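Handing you this structure, nothing more for now.
Apart from one protein chain that is not included, each protein chain of the complex appears where it belongs.
Each chain gets a letter, A and B, in the order it is written, and its residues are counted from 1.
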Amino acid sequence: MTSPPTASPGRFPAGSAAFPHRHLLGIAGLQPWEIEFILSEAEQWVALNRSGATKRDDRLRGLTIINAFFENSTRTLLSFEIAGKRLGADVVNMHVAQSSTKKGETLIDTAMTLNAMRADAIVIRHGSSGAVDLISQKVDCPVLNAGDGTHEHPTQALLDALTIRRRKGRIDGLVVTICGDILHSRVARSNMISLTTLGAQVRVVAPPALMPEGIASFGVEAFNNFDAALPGSDVVMMLRLQNERMQGDFIPSPREFFHLYGLDSRRLALAKPDALVMHPGPMNRGVEIASHIADDLERSAITEQVEMGVAVRMACLDILTRRARGVEGWS
Amino acid sequence: MTSPPTASPGRFPAGSAAFPHRHLLGIAGLQPWEIEFILSEAEQWVALNRSGATKRDDRLRGLTIINAFFENSTRTLLSFEIAGKRLGADVVNMHVAQSSTKKGETLIDTAMTLNAMRADAIVIRHGSSGAVDLISQKVDCPVLNAGDGTHEHPTQALLDALTIRRRKGRIDGLVVTICGDILHSRVARSNMISLTTLGAQVRVVAPPALMPEGIASFGVEAFNNFDAALPGSDVVMMLRLQNERMQGDFIPSPREFFHLYGLDSRRLALAKPDALVMHPGPMNRGVEIASHIADDLERSAITEQVEMGVAVRMACLDILTRRARGVEGWS
Partner (left out) sequence: MTSPPTASPGRFPAGSAAFPHRHLLGIAGLQPWEIEFILSEAEQWVALNRSGATKRDDRLRGLTIINAFFENSTRTLLSFEIAGKRLGADVVNMHVAQSSTKKGETLIDTAMTLNAMRADAIVIRHGSSGAVDLISQKVDCPVLNAGDGTHEHPTQALLDALTIRRRKGRIDGLVVTICGDILHSRVARSNMISLTTLGAQVRVVAPPALMPEGIASFGVEAFNNFDAALPGSDVVMMLRLQNERMQGDFIPSPREFFHLYGLDSRRLALAKPDALVMHPGPMNRGVEIASHIADDLERSAITEQVEMGVAVRMACLDILTRRARGVEGWS
C-alpha cells in the first residue's frame, strides 16, 4: 500500500511505455509506475499550455470525445473540454438536462448509443458509484471517470499528485493531511489511494459522523482532532463541504465546522513551515478555509491545481487513445 | 406510392448527381432515386466512421452549422453535432433553455437571426408540426428537419432505410411492420412514406385510440391486433411510447400495453425467422420491447440504427451544402 514508486519522472519517454489499462475508472488498481507515467506525460502539456497563446497539438485530430455529464460540473467539464480541444479532438458535451435518462432510458442503453456513434473516448460524471464502471463494460472505447458518486475521481487525484510533485519535488515520504467530509468524498478516496501508492504518509481528519468505518484499510491514519493531525504535515488538503451536508445531521453549522475543521492561520502554523495548502474547489471561503490562506500564493496551490487539471486530462486522453491510434509500441 | 426505386446503391457517384431540393423538411415529396441517392452517399461515411480512430473529412471546413433545438434531445443532437464536426464544420448548438423564444421572440425572428449570422445549414427540432417548414421559407441556407411535432423526422427514416438496406440487401418487396403510437409518431409517419416510396409493403399496428384516421392514404395496411400483422414480416419496427401517453386516456398502463403491443419472443416467432427488430430509441424496456430481444444482436439492429444516424446526417449535410460550396455539377 505504501510501497515507494518504482519509477521517477522522466523515466518513461512518451510513446515507449505501454500503459496497460484500457480505461481510467479509478486510482485503485494502478501501479506506482503507472501513476508516475501519467504525471510525467502531463509535464509536456503543462509546458505547452504555458508556452504562449497557441496551445495546440493535433494528435487527437479526427477523434470524437464525448463528455457525458449526468451531474452538473463547471470545472471538470470545462477542463476536459479544453483538454480534448487542445489535442485537436472533436469534443461534444452531453449534459444531464438533455439526457434521455429523463426519458427512462437505462444507463446501459445510453452507453451503447454513445458507443454506436463511434466515440473514441467517453468521459463520464455520474451521481452513482459504479455507474462509470458499468458503462465501461459496454463500450469499445476508453472510458474516463470524471467522478462517480462517492467512489472515485481519479483525474482529481492525478492533478493533486502532479501539483504536489512539482511543488515538493517528490511525493514519496511526504506527510499529507486531508481534512473534511472523508465519508462522502470521492476526492478524498482517490487521493488516499493515490498518495499512499506513491509512498506518502496520509492522515485523514473528519468529525466522527463523516469518517468512514474501516478507514484503516486504506493505510492511512485517522483523526477527529484537526490540531492533532497537523504537526509534521508537508501538505494540508482541505475538502469541499457539500452544501447538502451543511445543515442537519452531519454538522451543526458552517460556522461551527470552521471552528473545528477549518484551516486558519493558527492551525496552519501547526504544520511544517513550508506546508502546501490545497483545495479541489469550488471553495466555501470561511467554512473550510480562511480567505487569506486561500489567497496566499506562497502557501496555496489552489489555482495551480486547476492548471494541472487540464494537463493531466490531456495526458490521460492521449495515453488511453494510443492503442486505437496505432501509436508505435502501443498496439 | 409503391413504385420500385429507380436506382441501386452506387449508381450516383458523389458529386455527379444534383439532388434537386434545397432543404430536407420531410420524406414526403422525395423521389425514390433521391432517397436512394442519400443512402448511397451515406455508405462512404459508414466506412469512414469505421475506419479507425481518425474520422475526419474537411469538406465543410469554414461552414457554420447551427443546431437549433427547441425540444430536448440527446441522440439526435449529438448525432448531428458529431456529423457536422466530422465533416470539419464549425458547429454551434442553440438549446431551448437559452432560447429567446422564452423572451417572446417569434419563431420567424429567431430564423432571421440565425440567417443573419450567415449559417450554412440550420438543423431544427421543434415541438410544433410545420415550424421547420416555416423557418425554411425565411432563410437563405438549407434547413434540415430534426423532428417537428407529429409531422416528420426525415433523417430517422433515412437511417432506418439505410439499416434495413444493409441488413436485408434491399427494401423493395420487404414486409415492414411498424407497431406503437402511430397517431403521434413522426418517426412512423416519415417511415411510412419512405418505405412505401422505396417499394416496401408496410403494415402499421396500434390500439384504436392511437391509430390515425385515413391511414390508408399512406398506402399501408392498418391493424389493431399485433399478432395478426406479424406473419410474413421481414422487419418489425417498434415505436417509442412517449411517457406522457403512458397514463390516462390513451393506454391503460405500461404493463397492459406490453401485453397487447409489446414485442416478446412469442410474437417475434410469428414474423419471418430472420425478421429484423428495430427501435428508434430511447427504449422503454418491458413496455415496447422485451429486454432480451433488444439485446439479441442477431435480430436487433437497434445500435446499428444509431450508427447509421451519424452517417446519414453526414450525407445530408454534405449533399445540401454542395450548391453553396460550388461543387462541380451542383451550381
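Rule of thumb we're sticking to: a residue touches a chain if its C-beta (ideal position, glycine included) is under 8 Å from a C-beta of that chain, and two chains touch if they have at least 3 such contacts.
Values in this document were obtained by computation on a predicted structure and should not be read as measured data.
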Selected from B:Thr106, B:Ser265 or B:Ser291 as touching the chain missing from the view: B:Thr106
Residue of B:His21, B:Arg118 or B:His292 touching the missing chain in the full complex: B:Arg118
Residue in contact with the excluded chain [from B:Leu63, B:Leu263 or B:Ala290]: B:Leu63
Interface residues of subunit A (partner: the chain not displayed): 49-50, 52-56, 72-75, 77-79, 81-82, 85-86, 95, 97, 243, 281-285, 303-304, 306-307, 309-310
Touch residues of subunit B, complete complex, unshown partner: 61-64, 66, 90, 92, 94, 97-100, 102-106, 109-110, 112-118, 120, 321, 324-326
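Please note the rule applied: only the chains that are shown with their structure count from here on.
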Chain centre separation (subunit A, subunit B; CA means) in Å: 40
